[in-house]
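Only one protein chain is missing; all other protein chains are in place.
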Amino acid sequence: MVDELSFSFEIANLMYASHGEPITNCLQCGTCSGTCPAVEFMDHTPRLIIGMIRADLKEEVMASNTYWTCASCFHCTVRCPAAIDIADMMYALKRYSMWKGQFQDGLIGPDFSEAFVKMIVNSGRSFEPLLAATYLPKFSARDIIQEGLTATGLILSGKMPLLPKKIKGLKKFQEMVRRIIPIGEPS
Amino acid sequence: MSERIGVYICHCGTNIAGIVDVADVSKWAGEKLADQGVVISRDYKFMCSSLGQELIQKDIKEQKLTRVVVAACSPHLHEKTFRNACKGADLNPYLCELVSIREQDSWVHTDKVAATAKAKAIVSGGVARVIHHEALEPLRVPIHPATLVVGGGIAGIQAALEIADAGFRVYLVEREPSIGGHMAQFDKTFPTLDCSACILTPKMVDVGNHPNITLLTWSEVQKVDGYVGNFAVTIKKKPRYIKTEDCTGCGICWEKCPKKVIDNVFEAGMGNRKAVYVPFPQAVPKYPVIDDVNCTYYLKGTCKACEKFCPTNAIDFNQKAEEITVEVGNIILATGYDLFDARRIPQYGYGKLANVFTNLEFERICNAAGPTGGNIVLRDGKTTPKTVGIVHCVGSRDKNYNAYCSAICCMQSLKFAHLVRERTGAEVYNFYIDIRTPSKGYEEFYQRLLEEGTRFVRGKVAEVTSVARVPEEEGKLIIQVEDTLIGKQRRIPVDMVILSSGMQARHDSKDIAKLFGISCSADDWYIERHPKLDPVATMTDGIYIAGCAQGPKDIPASVVQGAAAAARVLGKIQQKEIALEPVRATINQDQCSGCRICNNLCPFNAILFHEDKMVSEVNPALCQGCGTCVAGCPAGAISGTGFSNEQILSQIDGLLLLNITQVAVPVDR
Partner (left out) sequence: MKQYAYYPGCSLESLGKSYNLSALAVADVLELELKEIEDWNCCGATAYFPVDELLAYTLTARNLAKAEKTGLDFVAPCSACYKNAYFTNSYLQKDPDLAEHINYALEADNLHVTGTSKVRHLLEVFINDVGLDEIKNKVSNPLNGLRVAPYYGCQILRPRKDHEDVENPQYFESLLSTIGAEPIEYASKTRCCGGSLIVTNRKAALDMVRILLLDAVNHNADVIATTCPMCNVNLEVYQDQVNREFGTQYSIPVMYFTQLMGLALGIVPGHLGMGKEQISGASMLAFAQNTKQERNL
């Protein structure tokens, strides 16, 4: 048995349900990066990230913004000739990042996900205005105003919920959640 | 009277002796199995060595042994060795049994005590079984000196010429109107850039003229009966509607024919032919065929222009298909490959975007006798491209399509890059994952392409699109790819895209294999007998495979395989008769109820049914001793010589040590 898990093993362990081939099968062909619609906004291409994982460059990978820029469109996954589920690997990297609290500065994704999770645990449903609190602080003043305008438009057309909803069976729901991970303990 | 059995335990150096206590096993056999008939038991370092064999031979003579059990490696390796050793000492080789205590024991266990006990059980099984062995004689069948070669591509042509040159008859069957195969479609061949037709057609002409080759084009095999050395093959000669004895190949008929048809076969859909046609000018044989699906006469009953103008009155619209049966001793299958259909990858745009071409289409463009007269132009037939993108690995190395590498596409792509540059001066991009240039002169060819200024981009093309995002992209085909060597996605506008589509097995390869009684792999290529050491033989005696039908390869390798298959066949013909392994199934006709379940179970079509006696019989020459019928017979009427019920059941008893103690006990530690 190995004493220390290689980084690619650690990531593979966070991909439990998906049925793709292991990331070590990667041919480094670049189809994923050639397909990715968000690649222009990533500091490393998806293929490079896989290469870096295999080279155990953990710090560099975690410091990259690539996996938080992934939109989960799964186009890479369906085209990959080695049948690797790359988008799921991006999720695994996000999970690792959240778990270790390690990510690039100034990213909105981690805060957003955390807020989303807390929101669902507390009510069983999502509520957009609450989520705004996660990203507005990171926006420039101009963008905040812009967002305000968009939101106003939505409110006026009745598309923005003003009050959060809760599901009826919330208590049992929360017990269910706690059987997976112990978050949202009743305070 | 009990048998006199000699038991030999091999050390195999430390392979066996390192885990199994061979001396203990030998001693145990000599003592515990003595009442089974074991009169001598030895252990030795390397039984397969000449000294080891001599040990056995000496004992056979001195101890008057009637049976021999060797406990060593797998029978796949040395069964023959020990059988021959026995034969050398005048003991029937089939009275020798080799049991594996290496692959099945010492190589798979680490617990020495358990492994030794297991070895004892294995030896005991062998001894119990060998008592029931019978002396068998190999079956000798004569070899008919004629050969059938199926497929008139370069591999089939090579095989046919070699056998015919040695003085024996060859029947060469080809389903197209002419021989030549895919090689006839190419323009130049890598790495020498020889003109493909120039090097192929001399061989084609030799085939056409050879007194020993019976050329049957526009024909297909319908049925194969018989077995190695004695095949009876039924061939259907499709009607050409031309009387070949009168036709001079003058070509007036296709000149005058008014009906144009898109040629999807030879011209890859890029050009036309007539309803009466030869596929290409250098066709062998020179006789045309009439396409009765598109010919106006067959559709509407009119025209008949060819008949009117034929100077020798060689047209016969009423010609019928003909079936002939030939007798041959051996068969070589060289049926070639199909091209991967690039339409299966919609993101490459083939079929939707006009200027995306496949490799075969591009070959026809380059070919001087092709639809564009050898000019490299776009689909409009006039515009010369200024930039060309060549995409490697289309449909190959891809778990979504074909996982294997098609072996020749890298070289083919390099060849295209060179031809484009040479003839148009256009900018050429090659998009690859790896550059595979393994054979003689191939890497040098790649160097040449580098020197010519070809732009290599390492990245598998993600998309070919016409959606322009910036003005430079307007009106172009944009290749979207990650340039992996710089780690950036690039969008490269080109005028023409060439897809190097991979090779696939023929769409009907499974049916053909079934016809001949051989098997296909998971990718539908024919399966060779051994991938390393026997690539042209199959598991069916007398049937050989050659060329791309066995897997993707280049022209030299196809030629080599054709020649290799021919050499094997010639060797068999020289021997005049062949000895077949006597391990076969036999049907006890008294017990056979005539249910015929076994007939369809046999993967080698080796079971005949006698209508008059209402019983089945196994043809010993075709039977490979697989045992399927033995298991399938509901009456238990089939027995395998060399694998009889008695032999197997007593081997099981021996493994359980029932022959020693009356009760199966856990192996004693």
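To keep things simple, chains are lettered A and B as they appear, and every chain counts its residues starting from 1.
What we mean here is this: a residue touches a chain if its C-beta (ideal position, glycine included) is under 8 Å from a C-beta of that chain, and two chains touch if they have at least 3 such contacts.
Computed from a predicted model, the values in this text were never measured in an experiment.
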Discussion item. In the whole complex, not just what's shown, which of A:Glu21, A:Glu40 or A:Glu59 touches the removed chain?
Written reply: A:Glu40
Worksheet, complete the sentence: chain A residues touching the chain left out here are 14-17, 19, 37-38, 40-41, 68-69, 71-75, 77-78, 85, 87, 91-92, 94-95, 97-98, 107-110, 112-114, 116-117, 120, 124-126, 128, 131, 134-135, 139, 143, 146, 150, 153-154, 157-161, 165, 167-169, 172-173, 175-181
Discussion item. Touching residues of chain B against the unshown chain: what are they?
Written reply: 345-347, 400, 465-467, 469
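Quick note on the criterion: only the chains that are shown with their structure count from here on.
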Response to the item:
dist(centroid_CA(chain A), centroid_CA(chain B)) in Å evaluates to 49
Fill in: chain B to chain A touching residues, read off their complex
347, 393, 397-400, 433, 458-463, 480-484, 487-489
Worksheet, complete the sentence: chain A contacts chain B in the complex at 21, 27-36, 39-40, 44-45, 47-48, 78-83
